[in-house]
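In this view, the complex is presented without one of its protein chains, the others remaining in place.
To keep things simple, chains are lettered A, B and C as they appear, and every chain counts its residues starting from 1.
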Amino acid sequence: MLDPSREGGPEVFGARLVHNAPEGRARRLLLVVEEDIAPVPGQFLQLGVGGGGETYLRRPISIADWDGARGLLELLVLPVGKGTGLLASAQPGSIIDCLGPLGRGFDLDAAGPIPVLVGGGIGAAPLVYLARRLAERGCPPLTFLGASDHPGLAGEKSLTALSRGVVLATEDGSRGATGMITEVMLRNPGELEGATAIMACGPRGMLAALKGMARERGIPAYGSLEEHMACGVGACLGCAVPMSRPESGKSYLRVCADGPVFPLEEVILA
Amino acid sequence: MLDPSREGGPEVFGARLVHNAPEGRARRLLLVVEEDIAPVPGQFLQLGVGGGGETYLRRPISIADWDGARGLLELLVLPVGKGTGLLASAQPGSIIDCLGPLGRGFDLDAAGPIPVLVGGGIGAAPLVYLARRLAERGCPPLTFLGASDHPGLAGEKSLTALSRGVVLATEDGSRGATGMITEVMLRNPGELEGATAIMACGPRGMLAALKGMARERGIPAYGSLEEHMACGVGACLGCAVPMSRPESGKSYLRVCADGPVFPLEEVILA
Amino acid sequence: MNENLSIRFGSLELSNPLVAVSGTFGYGFDYEPVIPPEIFGAIVVKGTSLEPWPGNPPPRIVETPAGMLNAIGLENPGVEVLVEEYLPRLAARDVRVIVNVVGKTVEEYVGVARRLQGIEGVDALELNVSCPNVKAGGMSFGTSPAAIDNLVGAVRAATDAPLIVKLTPNVTDIAEVARAAEEAGADAISLINTLLGMAIDVDAGKPVLANVVGGLSGPAVRPVALRCVYQVRAATSLPILGLGGVASAEDVIAFIMAGASAVGIGTALFADPLAPHRILSDLAAYRARYDEWPVGRAHL
Partner (left out) sequence: MNENLSIRFGSLELSNPLVAVSGTFGYGFDYEPVIPPEIFGAIVVKGTSLEPWPGNPPPRIVETPAGMLNAIGLENPGVEVLVEEYLPRLAARDVRVIVNVVGKTVEEYVGVARRLQGIEGVDALELNVSCPNVKAGGMSFGTSPAAIDNLVGAVRAATDAPLIVKLTPNVTDIAEVARAAEEAGADAISLINTLLGMAIDVDAGKPVLANVVGGLSGPAVRPVALRCVYQVRAATSLPILGLGGVASAEDVIAFIMAGASAVGIGTALFADPLAPHRILSDLAAYRARYDEWPVGRAHL
């Protein structure tokens, strides 16, 4: 199995914002990158958001899409606080301070011929690039996208273009089926027929439900986790997630360096 | 004697930057103010410079000029550090967060018919508005302006227009007479003939020399002082200057509220 | 003023939890008309000694990341001027007044408390125990439980006013000091005073402050202040005036949840004189979330 992280390690680079448009409640940012960062789907960047003392640490943001030929980076950013607020309101022309690509992404080899992608809310971000790479390999995914409401859905358009099929759900029914995306999946078990792997990003509750579904079907499930981060590179041990099977005094994995994508069986999602 | 501070006290207001151009090493900023702030010459503003935690406190900046009819405020800002650097690079259109006008300015009634203004470097800033108000009263000043070199001179053009005469000096001789402005004044004692008051702003050493000159001639001398400030309104006692004649346990005056303009005889300038 | 923001701080009913802290709001009038003193639940006036204190030579302040250092040296005109000049002006206004009391000996603290005994408009005394204890060789009163016990006991006997003891965070065990204050008869605890710090002017090759060291305040110290409030809440049953780096309504709620029933604001006034207005309007929205102020909720 290939190590799903980038060879050569991360770099620090400035990316020039060229486009900033709404995508539901989130913002879709397009940036021009001079360096050939060659990310793996699921990897992320640590962005310096300025703001001086009030946003001292960097913010982890997934690589939503990457066009290596044109050096175009896409991010989907949901403004939930000071840092993402600053990012979401950045003006085209400004330079975004990036560290990355970081972490271990999705293992494309483990996806199999019929991969199923599941995104919850802004969690859809890394799935766009993942779907693109899977499609390039001739295995376009079946994609399930959920959110609380229509403006909470992200990446719908790109994922529709890149997937063999897309199922949408919102909790308030304002778009697609009504309910949580995992409920909708359970209501239509036939949809998962033949699936070779589940690859997901979204709230912990969603990932926990998928872990159960995958276990029942005996297929592997991978999820991208979130945790507060300081370094983003594995040095500070700040982003711990408990291991399902602790070994010789080691009880935690690092979301930034051992993940953010984990086989869900290896982590406790409580 | 009128209290040379504004009736009604300071306000918090946003001023819209409309023009930012070099003036030697300094920047000349023009701002549009909606409020009728009606400042007294020598008063200053406490400007919030953003920059988050790295420039937490406001920065004291003199009101260089004020056009009440058009609501136009002029500032002369020398970028010496983080805060003035941010101000000096502010883009037209941005809103500057102002608290003011603050402090006790120059007492116009004490200027007499032949006031002499002396400015050292960026210290010329408050003299522009002072000269304007004196000229309006029919007593245009005789103005002495000094700096280390030509790019260090500020306000020369405005002061030339508003004064009955201007004497320039630079330490390196790149503009006007060669030497410190107070040396030039001492070399030409006739120039001060008939002067009714000295009103000055600049380095402490310059003010100390002027204090001596004024004492010899028996005329009053007023100087605007600088000190690190937190509140700018008199509440924190951070901006102390030692009194020449301490009284009953009181040894310091507050630059922000008792000044920034003081009769030089009242303060120790060491 | 929104009635719904009222809160009980020991024996005092405050119109809202926000308090202007000592040394940052003068005697209440300097920020007018931008900040009228009435908008606060209470104001604490500058540290007041028996005789006038001149304070330290300048520079007295320096900016630091998300905060500042001050070494004012407790400049104040003495209790007599406070009583003659400032308290009457404050008595004419609708605002609760707490007097911050300083001294270099127990006798000086007691002298100030005596002079203020029965004076109209003094709602409480706040003992600032961060002053150097000259009799004990300069360590501050606030660093030793025994010195606290001695000082608070003596002042307690000299006044009927509610007695708040303001603790310094520059100690190994703040809970122990708070317990000593409680046992000696304090009615409330206020914390934190500033953290001891310094800054160096690298061009001059010497400390920036004439006094060499100074007190750190502002948002930078907020995590330390919250921790102190949390620890003292767990160690005593006294009401707490929590402060240190407060700059938003969210911060006020955080201090309340840590255990404060009144919350001070100081350095943030310098950065943003409109902060109190913003905080009070934001607080109303928070208040509506709870049946009662969530004092100490973070301990559950």
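Everything that follows uses one rule, which is that a residue touches a chain if its C-beta (ideal position, glycine included) is under 8 Å from a C-beta of that chain, and two chains touch if they have at least 3 such contacts.
For clarity, every value in this text was computed on a predicted model and none was experimentally measured.
S.K.: Per the definition of touch given earlier, which of C:188, C:232, C:253 or C:280 contacts the omitted chain?
M.R.: Candidates C:188, C:232, C:253 or C:280; residue touching the omitted chain: C:253.
S.K.: Tell me which of A:55, A:84 or A:182 is the one touching the absent chain.
M.R.: A:55
S.K.: Which residue among C:66, C:83, C:186 or C:262 touches the omitted chain?
M.R.: That would be C:66, which touches the missing chain.
S.K.: For chain A, enumerate the residues touching the unshown chain of the complex.
M.R.: 8-12, 48, 52-58, 99, 227-242, 246, 248-252, 257
S.K.: Residue-wise, where is chain C in contact with the chain that is not depicted?
M.R.: The list for chain C reads 64-67, 69, 139, 143, 170-173, 195-200, 202, 205-207, 212-214, 216, 218-224, 226-227, 230, 245, 250, 253-254, 257-258, 286, 294, 297-298, 300.
S.K.: By the contact criterion defined above, which parts of chain B meet the unshown chain? Give residue numbers in ascending order.
M.R.: On the side of chain B, residues 53-54 touch the unshown chain.
We adopt the following convention: only the chains that are shown with their structure count from here on.
S.K.: Chain touch graph shape: choose line, ring, star, complete or other and state it.
M.R.: complete
S.K.: Name the chain pair with more contacting C-beta pairs, choosing from A-C and B-C.
M.R.: Answer by contact count: B-C.
S.K.: Which whole number of Å gives the spacing of the CA centres of chain A and chain B?
M.R.: That pair's centroid distance is 56 Å.
S.K.: Going through chain B residue by residue, note those that touch at least 2 other chains and give them in order.
M.R.: Where chain B meets two or more other chains at a single residue, that happens at 52-56.
S.K.: Tell me, which residues of chain C touch at least two other chains?
M.R.: 65-66, 219-220
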